[in-house]
Structure formats: structure tokens, C-alpha cells
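Left out: one protein chain. Kept in place: all the others.
Going by the order they are written in, the chains are A and B; count residues from 1 in each one.
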Amino acid sequence: MTGNGAQASLLRASRVKKWEPVFWLLAFAVPVVMPSEALIVNEIAIVALFAVSLDLVLGYSGIVSLGHAAFFGLGAYTAALFCKHVSPDPHMGLLVSMGAAAVLGFAASFTVLRGSDLTRLMVTLGLALILLELANKFDDITGGTDGIQGLVFSPVLGKFEFDLAGRVASYYSLAVLLALFIIARRIVHSPFGATLEAIRDNRLRAMAIGIPVHARLIAVYTIAAAMAGAAGALFTQTSGFSSLDVFEFHRSADLMLMLVVGGTGWLYGGVVGAIVFKLLQDFLSSQTPQYWSFWLGLFLVVLVLVGRDRLLKPWTWFKR
Amino acid sequence: MGDFLRVDGLSAGYGEAVVLEGVSLSLGEGQTLALLGRNGTGKTTLINTLAGATRMHAGTIALAGQPLHTLPSYMRAAAGIGWVPQERNIFKSLTVEENLTAVARPGRWDVKRVYEMFPRLAERKGNLGTQLSGGEQQMLAVARALVVNPKLLLLDEPLEGLAPIIVSELLKTIERITREEGLAAIIVEQHPEAILRISHRAVVLDRGMVVHSSSADKLLDSPVLLSKLLGVAR
Partner (left out) sequence: MSGITKDIVLSAQGLVKRFGGIVATNNVTLDLRRGARHALIGPNGAGKTTLVNLLTGVLAPTSGRIVLEGEDITRLAPHKRVQRGMVRTFQISQLFASMTPLETLALVVSQHRGLGANLWQPLGARADVVQRCEELLRQFHLVEAMDVRTEHLAYGKRRLLEIAIALACEPRVLLLDEPVAGVPAGEREELLQTVAALPADVSVLLIEHDMDLVFSFADRMTVLVNGGVLVEGTPDEIARNDEVKAVYLGHDAGNEVAHG
């Protein structure tokens, strides 16, 4: 009860669970064991990082956003322009892209501090649309609808060249995902993370216990933007091009759907959601190229009606 | 007297958890029952089950001879249940007047009479629920239960947060309407003496079961027994 009980209880949440290393080992094993799937592993890793960054803001801090693609896109274009005009070194490019996205995140955070959920949805959506239009307009820099193509990046860690099969790409993305995931994990289990959850659960009380709400939200929004920017940079660096598509609404929307599937507020929700969503999308579109979104939609409706926990236990579906 | 309210072998709880077990009690017309017990013993669960907000696992509830437990929650008001829940639950986006007229049913208690009982509410009749103070919300919750013209009033800590002068008014009113209009009432309160004084019967719960059932006077007359049952040093 007392003594070690309380401390153990608190630390339980931050302790690494037994299945976690297994999960990551399996993830890293896939491109070796199933080389033909390396490309999709890369895609999943990138979008999982993107989803985790949104979970920090949405799941842990309670800030709804339909425009997270703004940071993804800025990261993507920064990586492209950095490679084209400065240096093909992917690592520097990654850091610079994260920095650019962080700056945008910092600036944009002031727009989501106040207001209701509805205003936040509109404001975040608006920002992504603005960036999309700006990218479109300044087409001499961004390449407009054609985008920036044919980018060639230096080998990862100076040794591993990006291959056509995507093996190096998938490991690069997985490594970045894991590194940033570990950082995110520490953040959410820290006192800072607890203050975010407090702000999400009851902003009034959070203020009443001395939490500087605005400062904390600005901080997490900036961090999340940096991570989303990293995902965008990975996208450019592993595909060799960047186009207006990176700012598209469907990216922000799909991200929300992934968190619906995987669950918010537990970080792995973004990863699991990304895996399920991408695999489902891949599978369905290969089965029914025309109607795959119908089946995806049906899956989501059933998921929401039945509830994530019960979905895996079909015998509970009709019990009241 | 007759059994106006009759509860037999009631078991209820939340989800799989069983909070109440085998609870039986009866109440005659025009009688008030003081429902007492330490915290967490199931008093609110019992009120909520009678109101239909909590699922019943087993047992029966009959009001004026009619089975009540088969009715869904939203039909119990029509059946004669007036419920003042512990958390008040007034309609926050409606005004005081709207809160009352939304649920009013024909009978001796109309909106006008309720305003006479709570002049403060009359002063605030155009205010939204959110613009009321805590105590005013409490008053509104009680008023709203009255305006339903119930046969059975279920009051879960109705005196909480009310100014002393309102408390004595309210107690007098409850006593009067149960006597004059044959209303039955079950009251859960933290301070047993105030309620026992206006009650006819008393039931004490412990860990979801009835451990004492007698006339209210009997408990009032034996403070030793009362403190033993409630664990209250008074």
C-alpha cells in the first residue's frame, strides 16, 4: 500500500513492457525476412511517426487538429530544397527540416491556445490550406504541381545507399521512428506529460494548480510539429521527390482515422493505427481498386459502433 | 397504510459489480423514509435504481401496485417518480423557467407554486442554468422534481449547499406535502437527525445490504444505536 506501493504504481506506466522490444524487433525484422515488403514498411514507418506526433497534441493535450499536414509538408519541402540547394546529406536535411517545422509549429501554436474545438479545427485546417496555396503559388521554388523531383540523397550514415527495393529506406525510417518514439515516450511519462494530460482533462483546474497552460501547449505543439516535419523529411528523402500532395487535406484526415483505429493517448495507438490502416488500404485497393474506400469506411463504422476493445471479441458484439 | 412503494430482493450495480444485494423495503402513502448509511454503502445506487438510471440485476419494484422495474428510465417520471440526483443535473443551457416548463406535468405543483417556495428562483427565472450559483442549481433541481407532480420523491442529498434558512423551509415543505398530498419520499442525507425528524421510517444500508429497518423515531431516540450504525461520533 504505502512505501514501495505508490512509487511502483507510478513508475509502472513508464516501465518498458515485455512486448515492446519484441514488437520493435519484429518491425525491424520484416524488411530482411520479407524484402518485397520493404517499401510498405517504409511508408508505414513514416506515417506512424506522423501519427505519433499528432497523438502528442490530440491524445495527450486535447488539441484537435485537422491540419497537421502543414508541418509534414513543410518538413518535406524543406528536405527537398535543402538537398537541391545546400547538401544531399540526409541527416543534416532531417535536422533542418525538423527545425523549420518547429519554427512553424511555434508560430502556429498561438492560434490554437484559445477557442473551442471547433475553432481549432477550422484554424488548423486553414493553416494547411494556406501552405498548400503558397506552395502552389511560389512554383519557381516548389515546382508547383510538378513538385521537386529527381532528388538524390547521400548514403545513410555515409555507408548505406538508398536502393530501389527500399531496404535502406525502410531501416532509415524505422530508426528515426524508433528514436523519436523513445523521446516521445519519455515526454509523455514525465511531469511535463502529466501537466499536458491535466490541461486536456480540465484546463480550469490545471490553471488553478499553477500550470502555465499556454507555455506548455506552445511547447508540445512545437515538439509535435518538429516530429511531423521529420516524417515529411523522411517522405522526401526515401522517395526522392516532394509535391503539393504533402499538404493535402487527406493526409491530415487519414491521420485522424489512424488514431481512431489505434486509439489516442497511448502513443502505440498511432503506430498500430498506421499499420492497420495502411495494410488495410493496401489490401483493399488490390482487391477492389474501385470500391476500396467503401470497405474502409465500413470497417471504420463498425469499429466506432462496436468499440476497439470489443472488436477483437466477436462474441461480445451483440451483448448489451 | 398499504405498501405504496414495495421493493423486493433488489440487486443492482454498475456493469458486473454488484453494489446492492437483496434489498427489500416498503413505504406507505404519505410517508417519508430516511435512507442512511456510511459513504459507499449503496444509498445513491438504490436511488438511481429506483429512478431507472442504474441497471437492476434482480428483484422487483412496485409503485402503487404497478411494477416499476419494467419501465425504462424515461417513463418513470410519468409513472410518478420525482428524482433529485446527487449531482443536480439541471439543464445547463436552458433557463430556470425552461428547466421547469420542460418537465412540468399537470397537478398541484405548478411553476407558480414552485416560485413561491423558492423566491430566489423566481428572481432568476430568465437565467441560464450555467448562470446560477451552486445552491441555486440545487434549488432548481428540487423544484424540477416537484413540478413533475410525483407520487414518490427521491431526494439524494437535497439539502447540500443550501443556506440554513432554505434548509428549514425545504424540510418543512417536504413534511407538509407528504402529509397533505400523500406524496411518499425517500431522502438520503448526510446529517441523519434533520431528516429523521421529518421521516416516518428509517433504513440503514451497509455494504449494499439492509442492516436496520425501523420507525424513524426509534433511531432518533437511541443515539447510541444511531452512531453505531453510522459510525458517526456525534
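Here, a contact is a pair of C-beta atoms (placed from the backbone, for glycine too) under 8 Å apart; a residue touches a chain by one contact, two chains touch by 3 or more.
Here the structure is a predicted model, which means the values were calculated and not measured.
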Contact residue for the chain not shown (choose from A:118, A:164 or A:208): A:208
Full-complex contact with the absent chain, from B:66, B:101 or B:168: B:168
Selected from A:10, A:279 or A:301 as touching the chain missing from the view: A:10
Selected from B:160, B:175 or B:217 as touching the chain missing from the view: B:160
Full-complex contact with the absent chain, from A:187, A:226 or A:296: A:187
Touching the absent chain when the full complex is considered, from B:9, B:22, B:40 or B:67: B:40
Residues of subunit B in contact with the chain not shown: 38-40, 44, 86-87, 120, 124, 132-136, 138-139, 157, 159-169, 190-192, 194, 230-233
For subunit A, residues in touch with the removed chain: 1-3, 6-11, 13-14, 186-187, 189-195, 197-198, 201-202, 204-205, 207-213, 216, 219, 265
